[in-house]
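Yeah, one chain of the complex is gone here, protein chain that is, but the others are all in their spots.
Coming up: chain A.
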Amino acid sequence: MQPASLAGISCTIFENLLKDYTHELTQTVHKNAKLSLQKCPACNKHCRQYCTKPGYDIYGNSVQTPSNVPYYSCLMCKREIAASRYAAHLEKCKGRSLSNATSYSTLFEDDNADEED
């Protein structure tokens, strides 16, 4: 198996160097691919397998459209406002009650309520 000529030895050394370099390069991709096959211990799903379809995010949710915009409760007047109009509504609400001092605990409670929606 040992090459007998100098050219053969040089080819063997070069082949080993190239093989080692290729091995190191593919190891990173291989690790990511292999980890994506394992189930996540926290949520018990293959959450590293990202969706790559156009029009969807990595979790397979379709891109948000005006029809499926969530609603958030206004912290001033407690009405449910569409998310895309929340800032505009808050400016009007804030203008009406500029002296209203809202404590953070109120914000915290309403933020928890937002999560349950």
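FYI, a contact is a pair of C-beta atoms (placed from the backbone, for glycine too) under 8 Å apart; a residue touches a chain by one contact, two chains touch by 3 or more; residues count from 1.
Definition applied: contacts and distances are computed from a predicted model.
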{"item": "Candidate names \"Ribosomal RNA-processing protein 41\", \"Mitochondrial inner membrane protease subunit 2\", \"Replication factor A protein 3\" or \"Probable ubiquitin carboxyl-terminal hydrolase 8\"; UniProt protein name, chain not shown", "value": "\"Probable ubiquitin carboxyl-terminal hydrolase 8\""}
{"item": "Residues from chain A at the interface with the omitted partner, ascending", "value": "16-17, 19-20, 23-24, 27-28, 30-32, 34-35, 37-43, 47-48, 50, 52, 57-59, 61, 63-64, 70, 72-73, 75, 83-88, 90-91, 94, 101-105, 107-108, 110-111, 114-115"}
